[in-house]
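Heads up, the thing below is written out as structure tokens.
Other chains dropped; remaining ones untouched in position.
Just so it is clear, A and B label the chains in written order, and each chain counts residues from 1 on its own.
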Amino acid sequence: SDIGRLTIHCADQPGIVAAVAGFLAEHRANIVELGQFSTDSEAGEFFQRTVFHREGLAQVLAELDRDFAEQVGKRFDMTYTFTSAATPKRVTIMVSKYDHCLLELLWRNKRGDLDMNITQVISNHPDLEADVASFGIPFIHIPISKATKAEAEAQQLELLQGKADLVVMARYMQILSAEFLNSVGCPVINIHHSFLPAFAGAGPYLKAKERGVKLIGATAHYATANLDEGPIIEQDVVRVSHRESVAELERRGAEVERSVLARAVQWHCEDRVMTFGNSTTIL
Amino acid sequence: SDIGRLTIHCADQPGIVAAVAGFLAEHRANIVELGQFSTDSEAGEFFQRTVFHREGLAQVLAELDRDFAEQVGKRFDMTYTFTSAATPKRVTIMVSKYDHCLLELLWRNKRGDLDMNITQVISNHPDLEADVASFGIPFIHIPISKATKAEAEAQQLELLQGKADLVVMARYMQILSAEFLNSVGCPVINIHHSFLPAFAGAGPYLKAKERGVKLIGATAHYATANLDEGPIIEQDVVRVSHRESVAELERRGAEVERSVLARAVQWHCEDRVMTFGNSTTIL
């Protein structure tokens, strides 16, 4: 419970690791795990994720943050965050009718494999209410039609107030508007049912069948205003052949989707994912 | 040496398997291996590959073929081929400067893992002459420029006379003209250095790096006039991360390319690949 995480991003330059490690040592924080990446040996971007142990972390976290800004952050013009592993992220899941991604997240969370605080599930359909209720998690049904989309999104944003450090679209079959994404105030992870950039858009399994591909896949990415174009967090594929019908491809794809989404959400909740431009560094 | 293969394609209809198996039994050909696929349980396409043992096959192959046409082929309006496993396919390999796909094919063939008769290697660059010579295989250098392309292709077609049941483009960095493909008279297999349809066209590894994908792949397909659009035979991928440079992606991709191409060529040489529309059935 005294485990903290520090993530850093800045322009690469000499002395960063020494300054950060020196700061932590002086503040009696012992490094437990350190991941680092530079995009280039000269003039690139610098990323670091440090997990540390500090006696009585809860009491000093705010102070650490303030001191770090003054003693290290400003000097290197850093973007950084301090978090405590004892405070799991608040997560709102959005879903439509497909249950496989939702259930995978609920179930992994329940058995302690995926540490997050699922505050609510929002859906544009009532179908999955009982499934969600059996996990003791609030389910809110907000129907959406073309005419009511703006209003529905306003309702969703209100529900998210204080309830989301992360939004997960677990096969939520609506396109979020640019306004929603601008206002949401936290990252949004989406699962796309294809190996992007192949078969972007709707109906990927039909397209895959028609093109005769020998592997189908899934992609978890951060949602951005450009649909299917946000930074990719995780991808995986499964082998198929001429034998599988489109329905069977969907079934196999569903299996890939749920494990890919679960991994992406877990890495995000562990502060492992850093984005720069349109790609991710996972430490 | 008395092993034969019969491949069949026709509209699905009752009684095909019985008719074919009956024909073979009457002609003293014992079925060793049988693969069958129907695209649909009603009114689909029917594909079958049968490997059989027939004493003295070489003497009776032509007769089998003729009898089959009369007794079975016409009745079901079949496309079919009889081949003898003792007569490996004649293969011409076309290559530019990258050696990895070429060497993989030469080496597998030499050690007896890939049964084919490599008659010659044609290249638009002289670089790989010594490598090919060390395998005792003729290497023909035909330079190509915009101005000489038509002439060069005419030369290639002449070289292929009697020397190719299959042409393999083992990272041959020229686009074959529609005229060439119309005249070549045998299938052409190409290896594309991406997981098609993602990153079709040139520079796929740079595109993959820019898009931040987590897997890169390769695709072996039959060449058609529409570049990168022919029927896919085999695909595979390898996991990558933010750490790999474009050069490193190329290196890892090269490893996938050579195994994917080798598998595709092997399946083709074993008469396992049947095409219909734009996709393949592999039996």
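Going forward, a residue touches a chain if its C-beta (ideal position, glycine included) is under 8 Å from a C-beta of that chain, and two chains touch if they have at least 3 such contacts.
These numbers come from a predicted model, not from an experiment.
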{"item": "Total copies in the full complex, given that 2 are placed here", "value": "4"}
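The criterion applied here is as follows: only the chains that are shown with their structure count from here on.
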{"item": "CA centroid of subunit A to CA centroid of subunit B, Å", "value": "42"}
{"item": "Subunit B residues touching subunit A - in the complex, by the definition given at the top", "value": "37, 195-199, 210-215, 217, 231-232, 234-237, 241-243, 278-282"}
